[in-house]
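All protein chains but one are shown in place.
The block that comes next holds chain A.
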Amino acid sequence: MAIRELSSLEKYLGLKKPNKYTTQGDRKVPVLQNNNGPPLVGLVTVACHLVKESKRAELLGSSAESRAVVQQWLEYRVTKLDGGSKEDVRTILKELNTYLEDKVYLAGNQFTLADIILYYGTHSLIVDLSVQEREQFLNVTRWFDHIQHMPGVRHHLPPVAVLRNRIYTGRHH
């Protein structure tokens, strides 16, 4: 799973030579064996390395504050999303929904690696949501639809159809 994400990320970044990944442990943590130095372990570590390699450092955030926010969300992905259980899914989505209420991207106004990694991470969750639930977490749905339409991001994941005409509006017309 993580390996497919990393190869999708490579395609998005336009890296010419795909790397060979291995995994370690039960959790299948991806490992990148670097020629020069020690192996890089962990989805976030490898992803950040790939971004720097492709010279797209702006994907990690342009200001100190946005860099910190990106790192925060990358960590969130690994600790909460991958480590969490089924019950946590609702809490996670609720948190994301509140956070995304006033932001277009996770880092505010700029598309970053955090958006990509969290898109990969939440895809399986969003696919399982019913239409009613997707309308409950409207901001997440909006953000998700936006990211999956960005050119080059969605490689190995099927697109999720997001209903444009809302069924449950909670208002009477």
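Everything below uses one rule, namely that a contact is a pair of C-beta atoms (placed from the backbone, for glycine too) under 8 Å apart; a residue touches a chain by one contact, two chains touch by 3 or more; residues count from 1.
As a convention for this text, contacts and distances are computed from a predicted model.
One chain of the complex is hidden; its UniProt record names it "Elongation factor 1-beta", one of "Alpha-1,3-glucosyltransferase", "Elongator complex protein 6-like isoform X2", "Elongation factor 1-beta" or "Histidine-containing phosphotransfer protein". Interface note for the absent chain: among A:Glu58, A:Asp88, A:Glu101 or A:Asp128, the touching residue is A:Glu101. For chain A, the list of residues touching the undisplayed chain reads 101-104, 108-109, 138, 141-143, 145-146, 149-150, 162, 164-166.
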